[in-house]
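Omission of a single protein chain aside, the complex is shown with its protein chains in their original locations.
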C-alpha cells in the first residue's frame, strides 16, 4: 500500500478542497455560532455533499455506496478540516451509519443507509458517558431484558451530530462484564421513541453535540446492532475508523492554520522588518511544518492499513491520532502566539483553529491515551 | 532564611572561585585523565583545600570543624564545579565523613574527623549496589552476625572517592526488611582490613570511583555507625546533604558551560556575522540562562532548608536535584551543539562539561526519580 | 517599639475596629473591588463605607502626599499597612490605573499643576483612567505608533486608533502616546498626553476575545481634543515618560503583575477526581509526573522571585534574574492551564450550558485567556530578545 494518491484520489481531493474553500469559509462557522444555531451546520450544504457523493464513499456498493475506503474518506475530511466545516460527516457517516455498515442487519442497512447516502436522514453514535473519558467499555447505561425486548436507562454526552439526528446507535450494558469487552451491545434507537431526551451541548468548537438521556426506552431484539453482548468490538472498529477520519480533518485544520500563520509572518511588520525574517520565528515555523508533514504520513498510512485490514492497523490508528493531537494543538497554540494580540481576538479567525484543535484532541483519546494503547498493542 | 549571601559567604565564594580558577583549569582534569591517574585528583591541591578550611566547613566545632552549613558548602562546590575539579570533596567530606559527623560514635568521630579536616585521611561511602539504581534501601550486601561481631559479604560500585580511601562507610543488611527502611546498618571499615577488595572504576567523568568487593570482612560492634538496623535514615540524611552539595557543583558547571558558550557565540563568525547575532541562537541562549537562574534559586533554598532543618527540606532537595539535572544536561548538550563541530572534539573543553553533567545527573537520582519522590513527599 | 511598629499596631487596631464585617476575607473576590470613576457605583453599602473611611485617612493612596489626597506614609509604613490589610484579607478600597500607573508617573515627572489637577480626582475615586499605548500596527514595536496629535491654536487635535485600552468602556480619562512629529526618528516624535474620553471625537468598542468577553477595548479618535496643559514631559518627549510609566506597570500592581503561579491544588484535586487515586497517589502516573513538574516549576519561579525580593530588601540592586519573571510566570501559568485541559479531558470542551460544571467552564475560558499571557505586556519573544541583549550581552 504505497503512500501515494491515485489520480482518482487526487481529483477527489481537489474537488473537495474547491467545494470547501468556496462554500465553507470560516465566516460561515462564525455566523452559525453567533446565531446560536442549534443544528450547528447547513442542511443545504449537507445535501450538496451528498449529491457530490461524499456521503456514499465508505459504504459498500451493495448498500448503495461507492465502495471506497478510508484513503478517500481522509481526503474529504481534510478538506472539511481546512474550512472548519461543521457538517457532521464524521458523526453521521463515519460513526452512526458506519456502525450499521459494519455490523447492522440487512434490514437495518436497507432501512437506513440509502437515506444517509442521499442526505435525507441523520444518524449518530451515542457511546460516550460522563466520567468514562476515552474508555469505550466504561458503559453504565443498562439495557435490562424485558420479555423479548429491552428497556434502556442511562446518560450519554458528547454525542456528535446527535442533536436533530433521526436515530442513535447507543451502547448499553446487556451482560456482565466478566470478560473485559463482554456484555456490551449496540442498539439502534430512533430519537422520536418514547423516553429519549435530547439536549444541545455547547462546546468550544460549537459543533453539533448532544446530551442524551435514555429514560426507560424500549428496544426490540431487531434493534440490536451486531451480536448481542459483543458490541464492544464493533464499537472499537467503528471508532478506529472514525478516529482516522478525524485525523484527516485535523490534518486539514493544522495545515490551514500553518498556512495562515506563514502568510501573517510574511505580511506583518515590526521594528521595520517583516517578522518572517526573524530567525527565531523561522525556526519555529519550520518545526511546525515538520510536525504537519509527519502527521500527514501517519494519517495516510493509517487509512491504508485500515483499508487493507493490515495486522498493525490499530497501531497506526494510535500513531496517527497521537501525532495529530500533539501537532494540531502545538500548531494551534503557536499560531495564536505568532499572530500576537490580534490572534487573541475573536474577530480574527485563527483562534477558531485552536479551539477545534482542542476539541479534536479530546475526541477518541488524546495523545497520552494513544501512546498507552500503542504500547499495549506493541506488547510492552 | 532569606535567599541571600552574607558578607562572609560572599568572601568564601570569591576565595573559592579564585582558588579554583587559578589552581584548577580544565586542562588539569584532562592531564589526570590522559595519565590514567588512578587517584584521579591532586593530593597537593586537596591538602591546600584543607588548609583553606574547606574540609572543615560542615563539621561541628566540637569535632574540630567550622560549624558552618550547607549554605557554605554549596559555595565551595559551585567553585569546584566551575573548574570541574576532581577532588573528592563531596565523596569524602559530604559522604563518608558526613556519615560519621551525623551518626558516628564519639570514638569514631575523634578517630577520623580531625584527619579528614586536616586532609591527611580519606573516607568514602559505599552504598550503591549493582542494579539498585537510585534506591538507597535496595541493599543485598549482608552483615551476618558472628559472635559479638559481623561478617560482611557483598558488592558495591560507583563508590565515589573510594579508590585509595583509608576507610569506607558501608551499608549492609543486618536485619530483615519487614519495615521498608529497617534492617540496614552502616559499618566503618578500614580498606586495609582483610577481605576488602578495591578496583578503580573508569567512568565518563574520570572522577575517582571504586568497585568494592566485601569478601567475608569482619566487623565489630564498635564499627557500626549509628544504631544497628536503623542505618537507612542516617544514609538518607547523608545522601540528601550530599545531593545538595552536588547541586552546587552542578550549578557551577552549568554556569561555566553557559558562559563559555556565550563567549563562543560572541566570537565565532559564519556567513559574515557573529553567530551570537542570530535570533534563534539568542533565544536558545536566553532559555539556558533562565534554567541556570531557576537552578540557583532551588539550590540556595535547599541548602538553607537543610541548615534550618525545615519540614519541607526533603522536598527542596528533590526540587534542586531535579532542576539541576535537567538544566545541566540541557546546557551541556546545547553547549556542544552551539559550538558546532569543534565542540564534538576531545581537544575542546566543552565536552567535559557534558560528561560531567551526565555523571551528576545519574548520581543520587535523576530528574524523574526526584519528581516521583517529590510527589510522594507532597502526598500525591 | 520602633516608629514603624507603633504605626503598625495602630493601623491594625483601627482596621480591626472599623473595617466592615461584610468585606473581611473578601480580598480575592473581584466583586468587592472598586475602581471608581463617573460610571461606577457601589455594589454594597459596606463597600461604600469602607471606601469612604479609607479615603478620609488618605489610605486610598497611602504613600502619596497628603496634599493630593494621599496618606503621606513612608515606604515602610505603607508596606506595613499593606500587610495589615492582607492579614484581615481586606480588599483595597480603590484600585485602577490611576493609582498604579498614571498617578506614580505624574508624581515622578508631572508638573505641580498637573499633579494638583489630576491626583486628587484619583485618590477621591472621581476619575477612572485607562491606557492608550498599543495600536494595531504597533504591537511589540510600540514606538512605531501612528495616532497623531496636531497642535492647532490652543489645543491638540487627535486622530488615530488605540487597541488593548483595557477598561476604556468604564474609564473617564485616558493617558496616551501620540505622534507629534512624523519626520523625527520614531522615538523622538512622540508626545504623552492626557485626554477626557467623554467627548464626541472618541469612540470606544469592546473587544471580544477567543475566551469570550474581555476588559479590552479599541478606542478610536476622530478630531478628538486635548488641552496642551495635559501634555506630560513636553512635546516630542513622550517616550521618556512612557518608559517611566512602564516601570510602574512592570514593578507595581499593574496588570502584568498578577500572580501567574497558582499552586497545583486545583489541578491536583481535578486529577484525583477525574483520574482516581490509588494508595493516596494520583492514579495516572504520567499526569502525576506532570503535576510534580508543574509544582516544581512554580516553586523554582517563586524562589527566584523571593531571591530578588530578599536582595532588594538587603539594599542590593535587583539582579538580572528579574528579567525572567514575566516570561516564566506566563509560561508556567499556561502549563498549568494546559495540564488542566488534559486532566479535564472531554469535559474541558465546554463553552456554556449543560453538561459541564462551572469549574470546568471557568477553567476552559482561563486556558484560552491565558494564551495571551505570553503576548500581552511584552511578548515572550521580546523578553527573550531583552534577556539575550541586556543580560547575556549578545550583540544585535
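The chains carry the letters A, B and C, assigned in the order they are written, with residues numbered from 1 in each.
Throughout what follows, a residue touches a chain if its C-beta (ideal position, glycine included) is under 8 Å from a C-beta of that chain, and two chains touch if they have at least 3 such contacts.
Since this is a predicted model, take the numbers as computed values, not measurements.
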Among B:32, B:116 or B:211, which one touches the chain that has been omitted from the display?
B:211
Per the definition of touch given earlier, which of C:25, C:74, C:212 or C:285 contacts the omitted chain?
C:285
Logged for chain C, residues touching the omitted partner chain are 285-286, 289
What residues on chain A make contact with the chain left out of this view?
2-4, 262, 265-266, 274, 276-277, 279, 282-283, 285-287, 289-290, 293-298, 300-301, 318-319, 322-323, 368, 371-372, 374-376, 378-380
It is residues of chain B that touch the chain not shown, namely 128, 131, 133-134, 157-158, 199-206, 211, 269-272, 278, 280-281, 333, 336-337, 340-347, 351, 354-355, 358-359, 362-363, 366, 368
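Everything that follows uses one rule, which is that only the chains that are shown with their structure count from here on.
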Roughly how many whole angstrom separate the Cα centroids of chain B and chain C?
44
At what distance in angstrom does the C-alpha mean of chain B lie from that of chain A?
53
Taking each chain's centre as the mean of its CA atoms, chain A sits from chain C at a distance in Å of 42
Spell out, as numbers or ranges, the residues of chain C touching 2 or more other chains.
381, 384
Among the residues of chain B, pick out those that touch two or more other chains and give their numbers.
279, 282-283
